[in-house]
Structures are given as C-alpha cells and as structure tokens.
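Once you've had a glance at the structure underneath, I'll fire off some questions.
The other protein chains are all here in position, but one chain of the complex has been omitted.
Letters A and B mark the chains in the order given here, with residues in each chain numbered from 1 onward.
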Amino acid sequence: MVPGAFAYHRPSSIEEAVGLLSKLGEDARVIAGGHSLIPMMKLRLASPTNLIDLGNIANLKGIREDGAEIVIGATTTQHEMIRSDLLARKIPILRETSLLIADPQVRYVGTLGGNIANGDPGNDMPAVMICLGATYEAKGKNERRMAAREFYQGAYFTALEPGEIVTAIRIPVPSAGHGYAYEKLKRKVGDYATAAAAVVLTMSGGKVTTCSIGLTNVAETPLWAEEAAKIVTGSTLDAATVKKAVASAEAVTSPASDGRGPAQYRTKMAGVMLARALARARERAGA
Amino acid sequence: MVTSQVSMTVNGKKVEQLVEPRTLLIHFLREQLMLTGQHIGCDTSHCGACTVDLDGKSVKSCTIFAVQANGAEIRTIEGMANSDGTLHALQEGFREMHGLQCGFCTPGMIMRAYRLLQENPSPSEEEIRFGISGNLCRCTGYQNIVKAIQFAAAKLKGVPYQEAAE
Partner (left out) sequence: MSDMTPTSAERAAKLEGMGCKRKRVEDVRFTQGKGNYVDDIKLPGMLYGDFTRSPHAHARVKKIDTTKASALPGVVSVITAETLKTVNLAWMPTLAGDVQMVLADGKVLFQNQEVAFVIAEDRYTAADAAELVEVEYEALPCNVDPLKAMAKDAPVIREDIKDKKEGAHGPRKHYNHIFNWQAGNKAAADAAFAKADVTIKEMIVYPRVHPCPLETCQCVASFDKVKGELTLYGTFQAPHVIRTVGSLISKIPEHKIHVIAPDIGGGFGNKVGAYPGYICSIVASIVTGRPVKWTEDRIENLSTTAFARDFHMETEIACTRDGKILGLRCNTIADHGAFDACANATKWPAGLFSIISGSYDIPAAHVSVDGVYTNKAPGGVAYRCSFRVTEAAYAIERAMDIMAQKLGMDPADFRMKNLIRREQFPYTSAFGWVYDSGDYQTALQKAMQAVNYSKLRAEQAQRQEAFKRGETRELMGIGVIFFTEIVGAGPSRNCDILGIAMFDSAEIRIHPTGSGICRLGTKSQGQGHETTYAQIIATELGLPADNITVEEGNTDTAPYGLGTYGSRSTPVSGAATAMACRKIKAKAQMIAAYMLEVHDDDLEWDVDRFRVKGNPERFKTMTELAWAAYHEVPPGMEPGLEAVDYYDPPNFTFPFGAYVCVVDVDVDTGMIKVRRFYALDDCGTRINPMIIEGQIHGGLTEAFGIAMGQEIHYDDDGNVTTASLMDYFLPTAVETPHWETDWTTTPSPHHPIGAKGVGESPNVGGVPCFSNAVNDAFKFLGSTHIQMPHDNWRTWMAADKLGLHQ
C-alpha cells in the first residue's frame, strides 16, 4: 500500500504547470488535493511517473463574482466552498453537496477541480455542475471553455485533452428565491452515492417555472435528466407529474451493480432521490 | 532512488530531512521523525487513524506525500500537551469519559477533535458525530468519545461539564 516511484514537480504558475504536462507526456498526472489519485497510486492502480502538484498556484484558487456568474478556482477545496458566504447566499446547493462528500479530513484537502475533472462517475459535483449549467475553463495549448453538460463522455473519460488542466469552474447564478436540493442515498457517511439527484428550480404562483436535474452514479457519466425536468416544468409538482418525471429519469439510468445494490435497485433509488429532491427544492423555493 | 529535502515545522520544532517523492507523510512522521503516535489502519483513506493537524486543517497523513507538506506547520498528538506539561483538555477528557480502549484510533481522533473544537467550540452531539465521521473506532462505539469531546469543549470554554441525562 505504498506507491511506485515518481518525480515530483511543484510549479508556481498555470503556464509552468501546462508546460510541464506537455513536456512530460502521458505518464504525468496533475494533483490537487490528491485524495482521488493518491489512494489509487497506493493500490498501484495508477502509476504516474511524474506528479505535477497544483497546490502552489495562486491563480487556481479563489471564489469570485463575475457579473451573473460565480467563478471558482479549480483548486478551491470543499472546505473553502462550505465556508464561503458568497456561495451560501448565491448557490446554496454547492454547500449542501460539499457536506455530503467524503468526510471532514477529505473535505479540507479535496478540491472542486479534482471532483469534476477526472470523470469518476461516483463523484458528486459533476451532476450538480450539469444541473447548474456550469462551464469549465481549461488551459493547455490554448484556453478553452467546455460546458459541463458536454464534458463527460464515459467512465474516467472526459472532453479534457492530454496536456490540459481545468483552471476554473464558472457557474451562472440561479435566480434569487430558487429552490434547490442535493438528495444523496448512501450506505454510510463518506460513501459514494448509491444514487443521488441534484435539483434546481424556480416557482411562480405555485407552479414550476424552470427546472434542472442532475443524477449521480447511476450511469457511466453524470446524467442531465432533461426530459424529466421538462415534465415537471409548468406543473404544481403534483404526485402524478412527479411520478412521470421519476419514470423518465429512471429510463435514462444504467447503473452498475455493486456493493451498493443491484442495478435495478439503484435505478429505482435514482427515482426516489429525484422525488425527494423535488419536494425539498419546492419547500425552499420562494413563491 | 531520487531524494529531495523537505522541511516543515512539527510540534513547534523545525525539521529538515531527505525523502523520496513517494514517501507518505505518515511514514515520514513515524519512521523518520520517530513520532509513532499516529497510526495506519487502512489502505483507502477511510479510517482516520493517521490524522494530524496541518496548517490549520485536519489531514489524513497517509494520503499526502511529505513533499506536499514542505513548509507546513504540523501538530501531532505528541504536541498536544500544554506548554506547562499538563495534558490538553481533550487528552484529559478521553480519560475521564473512557473514550478509548485499545488506543489505536485515539491520537487521530484527538487531533481531529482538536480542529473540530477550533472550528466550532460548542458543538452539539450531532455536530460532533458528523465532525468525527472521518475517524473509525472499533472498540468504543463512539458514545464515550462524544462525551470526551463534550468534556473538553466545556473545559476549554471554562465552564463546568454537564453530562447529558441518559
């Protein structure tokens, strides 16, 4: 349970990091909090020859407002997101989700970038980013932006090119008075989701005016349940409509069978989590 | 074997040693600095027996390389006693409340509780349980650990400890 040997680099700028990645090639990996990569290295499931530590790069940190969006530096930790007043006020679903990730020690060190960039279907933030319609900023040979909704292509397979690192996550601020919930079923605190649903919605006159739904760990990638969200839009979230939305969400899942349960169960749980997330989001929504 | 120099401050003392990049902080602490208070209990960063306080954060020292801790300020169980040699309120509380049996999870538990009480000096029982959810114990069933932390919280605030009615 100790890793193989590697060379360690600690660049002090994004440019330097990108330069190193390009020079060192495919067996080089970036590390932020390291709490996804290092456990894999200890089990020798990953054996990078070079590690590029992003922890010393100031420009990768920070949470700031940029017009109608909030920009979060890629190496911002879960703990920093939990403590952020700005996020608590403007995008409270992030804090709720962070508190459901891993445990206190991991949250002190684990980063948002680390949680969204490697394509691990078990991670919680990707579905939330998809739900929020976030954009990832990346830098490699060039700078580019990718929509979260188009970023995830398979298990551990993303739109990120070799030589690129995610530098920031850009999130459009949901309307004031929006309802939100991240509902996560797990075997115990710290576990990956058996199934989880992220919901952000707005209501007016008792009816849903906008709705966005993300689902965690019930497919090879996080899912954007677009059709389910359309079904509830315009409704009062009455039981029959929610039931239809649940069926629609279940239909897009294809979970793995594992210790958390057989695929059939996890699909059903995606539906249950969605129903509960919709109910809680509605309670929180203004009007 | 390529090694590099790391330096950090551990329990108030500056240390400088050679490490491989892959040397985990837990091994650096235990085998190079001979601070064997923190322990290894798992392979997958779940048990928390290796928890130390690093730059004001509770960190699992088995999941961080010593090189990543270069320049850091670290506090371990060996550095918890007060400057006059008396035990920290947490160390006292764990004994008073029978919050340990085999002792293996105890240093990590105390180091986590230390930071927990810095974050939140008056935690509820629920907040304590959530706050130590990254530390596993096989012996105590956690109930007396909660009491130990409540005892310490009271002592650190200078108020008498009230054991909750059963």
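Just so it is clear, a contact is a pair of C-beta atoms (placed from the backbone, for glycine too) under 8 Å apart; a residue touches a chain by one contact, two chains touch by 3 or more.
This structure is a prediction, so every number in the text was calculated from the model and none was measured.
Specify the residue from the set B:A49, B:A69 or B:A153 that touches the hidden chain.
Answering carefully, the residue with contact to the hidden chain is B:A49.
Tell me which residue among A:S98, A:N123, A:T167 or A:T194 touches the hidden chain in the full complex.
Considering all chains, including the one not shown, the answer is A:T194.
Where does subunit A touch the missing chain, residue by residue?
With respect to the unshown chain, the touching residues of subunit A are 1-2, 4-5, 43-44, 103, 185, 187-190, 194, 258-262, 265, 268-269, 272.
In the whole complex, what residues of subunit B lie against the chain that is missing from view?
Counting only subunit B, the missing chain is touched by 1, 20, 22-23, 27, 30-31, 34-44, 46-47, 49, 76-78, 80-81, 87, 90-91, 94-96, 98, 100-107, 110, 128-130, 132-146, 166.
The criterion applied here is as follows: only the chains that are shown with their structure count from here on.
Using mean CA coordinates as chain centres, what's the subunit A-subunit B distance in Å?
The separation of the two C-alpha centroids amounts to 29 Å.
Mind listing the subunit B positions that touch subunit A in their complex?
1-2, 4, 20-22, 24, 27, 43-46, 48, 51, 57-60, 62-65, 67-68, 70, 112, 116, 130-134
Show me the residue ranges of subunit A that touch subunit B in the complex, using the header's touch definition.
1-8, 10, 31, 34-35, 38-39, 41-43, 51, 53, 55, 79, 102-106, 108-109, 189-190
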